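Next up is a structure, given as structure tokens.
What you see is the complex with one protein chain gone and the rest in place.
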Amino acid sequence: MTGQSHRLPQGGLIDRAQTLSFTFDGRALSAHPGDTLASALLANGVHLTGRSFKYHRPRGLYSSGPEEPNALVTLGTSGRTEPNIPATMVEVYDGLVARSQNRWPSLKFDALAVNSLLKPFFPAGFYYKTFMWPRSFWCRLYEPMIRRAAGLGALANEPDPDRYKHAHAHCDILVVGAGPAGLMAAREAALAGARVLLADERPAPGGHLSGETIGIDGKPGAAWAGAVADELAAMENVRLLSRTTVYGRYDGMTFGAVERVGDHRAPDSSSPRQRSWTIHSDQLICAAGAIERPLVFAGNDRPGVMLAAAARSYVNRYGVLPGRNVVVFTNNDDAYRTANDLAGAGARVTLVDSRAEGEVAARALLPAGVEAHYGEYVAGTKGRAHLRGVTLASSGRGIACDLLCVSGGWNPTIHLLSHTGRKPVWDEATASFAMTDPGDGAFAAGGAAATFDLGLTLREGATAGRAAARACGCRLSGKADIPKAGQLPAYGVEALWRVPDAMSKAQGSFVDLQNDVTVADLELAEREGFGHAEHAKRYTTLGMATDQGKLGNVNALGILSELRDMPVAQAGTTTFRPLATPVALGAIAGQARGRDLRPVRHTAMYRWHESHDAVFTQAGLWLRPYYYPREGEDFAAAAAREVHAVRSSVGMVDISTLGKIELKGPDAGAFLDRLYINSISKMKLGRTRYGVMLREDGMVFDDGVVARLGEDHFFITVTTAHAAQVMQHMEFCHQVHWPELDVQFCSVSEAWAAIAVAGPNTRDALARCVTGLDLSNEAFPFLAAGEGRIDGAPVRIFRVSFSGELGYEIFAPAGSGAGVWRAIMEAGEPYGITSFGTEAMTVLRVEKGHVAGPELDGRTTAADLGLGRMMARKKDYIGRAMAEREGLVGAGRQQLIGLKPVGKDGALRMGAHLVNELGAVGPDVSQGRVTSAAYSPTCGHFIALGVLRDGRSRIGERLYAVSPLHEEQVEVTVTQGVFVDAQGERMRV
Amino acid sequence: MRITCPWCGPRPLSEFAYGGDAGKTRPGYPGKAGPDAWMDYVYLRENPAGRHKEYWHHSGGCRSWLVVTRDTTNHEIAKVALAGPQAKDAGS
Partner (left out) sequence: MSETIAGYSALEGLLKPGTYGAEGMAPGVSIEQRPHVTQYQLIARNNKAAQLANRLSRFLGKKRALAPMAAAERNGLFVCATGPRDYWILAEGSAGSDAPGVLDGIADNCASLFDQSEGRVVVRLSGPNAAVALAMGTPLDLLGPAFPAEGASHTVIEHIPVLVAWRAKPVCYDISLPRSYAASFITWLRETARDFGYVIETPTTL
């Protein structure tokens, strides 16, 4: 125990037989298993643990729990560096490395402490009124300066090597908090047969009992808790999650929680570091306890000022004496336990009670030798890096001390009862905001219910457990077994929001410790008209730090209510939102990070593409070949070669990503009639048709091919991008609009691999591998559909063309896809068959003037795209009525046209705007835009499709295609929207 | 959040896709509905602070379209039903 100057010779729940080594700011220190970093630092006499955010004031440990505002440390090294961790929540392990934050060059001699002197210039909201002049200084000086000064900890900017996981859990009753209330609730609910999930943020159960000397059933509180937890662990219907914080409650009794699986051990990638849980429950029992609130007076932020219950928990739970000369400043009876416990550990204790002598019932509990002052306040503190003494308000007397324990009362921890929007209510008796009506399915017990008596807490927990179990439909038997709790003083709190201004200067009285917000800031906010709780929060940043105002919010509300001269009940609260405490992004991401962020989808021919050097592109979740570069080829050369191969001989492309839907049933044709603008039900067997679907508002939704394979049997393809939406749309139409139509359909996108083969030599090439189907033009004309075999596999073949060349779409069962692909490759070899990717495919279809995704962006109608004649007159279909509305027909519509540059070398860009003259500005200057652009090797220059106001009557006009973002402008000529084979002869041979 | 699909039971939000307001019925065809009726159907919606009927698709489950009655102020779901007459098939 060398060097642990403040460790008590006995006591605490630590394992004194083992010693651990850790470092803090490079200094080697020792601890015991069971210590937190906070208790270990205090044991070693380390009182200075950080520097405050704005003023860089020296700060020390203020609490013993997640509400800690000051002692935020950075843990770990390299990619495991994690900033802003409260030292109170870190379990020490051998080799732990911790560093303080927000100080340079060191904690003791922080250069930015000068900010403290400049305090008058940095009141709340100062940045709304400064950093404005000169304007040029913003980018060059102010912003970089602020950026460097901002924040507390720093990130490592290296990849995190740890594993994180995500898990689901279901239960009937979620009990949050394994303190006395939670343990009682869990036990009663479990005995009644409910599925219980009990979560606690600490490694062991007990809640605040671990930090108290009070007994239950004659045993120490922690021992009682351990015994109940063992009982629960043996029950099959109970799951215990320790080191688990339930950080948020969401709609429908869904909860988010994070389990710190490996943070208490040396880092080890073989097991997950943290696990985030999505918990679905029927009922919630919030037994999350309460958080003590500080008192507000000048100098209340010095290292050595600490919450009263925290101080005694360091003694009782960790065997550490945080100070030897102690002042306890309180407005309630609970802090008398601190006076008692610290005196029992050998400290000299002075008590300062803001309440008048006659009202204090707990006086009898004070041990002999404790000097007590009543109706008195602490007005100020002395000391810099560590507290040296306090000054009393009325007498002006100074008391030397190295620890000041403060207690302004207790705030129930009600986050989980409030995340779904329920607001707490002011309870005068306990001077706290409590959730008196938690709502259906939710219960509060113990401190979370503003019950601060242990006996009542145990009873409340049991009642809540039974009530929740009953609400789940469990049958209760017998009566709850309530243990006997040791006696405690009554609470007797008298609200004291701040020591009055006359005695304690507002400017030095901290309300929010982490964001350095003082009473003076709140006064300023109120003066400037931002006195409402929600406004004051944003104006002063109170409650916006990583501790989310756990220590400061209620005091602030009290102070504001006094400033605004209204009862606290009316002042209201700000909104509680998840996350209740900070959670590592890694835990939320789980396995979905890096390459695994989203699933990747591969077609059946993926491995062939990979082994043939395809460069891939992402189309949604799919990986598709973009182009197949050969030796020495760049992107442009490869794409040009692929396009040329199709136009001159034969090429093939993997189109398996298309959505495919199979429809059967007597009304299949009638159903399709109502989805497409053109007629489907009258199609002949063995034929295909190009179909267009609209949205109900009249805009084009999707296009594809419809094939009639039988009287009551259709097979349709839809675009890759809209596959899921079209399926959803069709199911909606069938289930909601026309359930009387007898049609059954399902997605078969995955069941069929698909290959498009195109080029003048396609027929000859396919004839070498297709059996069972006559591919001659007479037997199988343009738009025919048939069945055959390739490489033994049954295939469906449609004679359709995206490129404008003689072309076929071949559908093979997915398991045979790779084999069919290879067979076609082999059959086409004598013709130099070439695989092509999506870039060549785009060039080909733009050359042909075939619309695709960029033209179908939800702003174009069928008429705009020149497909108006496809729209049937005499049937109902989705979008029919709205497509006819005034605004979508007639003059002024942007119509599909082609564009080519005037100068042969001009490059065209998708998204460029079409304008009549350069230099004009204003909203009506744009006449339209370029929708698809590509370099056409066939034409020898760039080509584009676009939409242009009244475009069809402006063929031949010269315009400019401008992209101000890229500082580009190109003179263009408006042409017909087709650049190769305008008559469409090549695909009909 | 969870929605209790009448077929699959309570399922998490990740299995569902939102489908918009369920308060309007598509005008019939040929029918007498003029442009105003269609404008109303396609674009106009009530936006109550309170219970509201909306479509949800159980896309990750049984692929039924559902009509969910949900309170927009507290997100509580009062009722979930299969959209359309599938409802009578579901019981068999």
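Order as written gives the chain letters A and B; numbering starts at 1 within each chain.
Going forward, contacts are C-beta pairs under 8 Å (C-beta built on N, C-alpha and C of every residue); 3 or more make two chains touch, one makes a residue touch a chain.
Treat the numbers as computed from the prediction; the structure is a model and nothing was measured.
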| item | value |
| --- | --- |
| Among A:Tyr318, A:Phe510, A:Trp622 or A:Phe836, the residue in touch with the chain that has been omitted | A:Trp622 |
| Residue, one of A:Lys165, A:Arg324, A:His644 or A:Arg885, that touches the chain absent here | A:Lys165 |
| Given A:Asp596, A:Asp774 or A:Asp857, the one touching the chain that is not displayed | A:Asp596 |
| Absent-chain contact - pick from A:Thr74, A:Ser210, A:Thr581 or A:Ser816 | A:Ser816 |
| Residues belonging to subunit B that touch the chain removed from view | 6-12, 14-15, 60-64, 82, 86, 89-90, 92 |
| Subunit A residues that touch the omitted chain in the full complex | 163, 165, 167-170, 195, 270-272, 278, 280, 591-592, 596, 598-604, 622, 662, 664-665, 739-742, 744-746, 748-752, 791-793, 813-820, 822-823 |
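Convention: only the chains that are shown with their structure count from here on.
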| item | value |
| --- | --- |
| Intercentroid distance (Cα basis), subunit B paired with subunit A, Å | 27 |
| Subunit B-facing residues of subunit A, complex | 250-254, 278, 280, 420-421, 696-697, 724, 728, 731-732, 735-737, 739, 876, 880-882, 885-886 |
| Residues on subunit B engaged by subunit A in the complex (per definition of touch) | 1-3, 10, 12-13, 17, 19, 26-27, 29-30, 33, 35, 38-39, 41-43, 55, 57, 59, 63-65, 73-77, 82-86 |
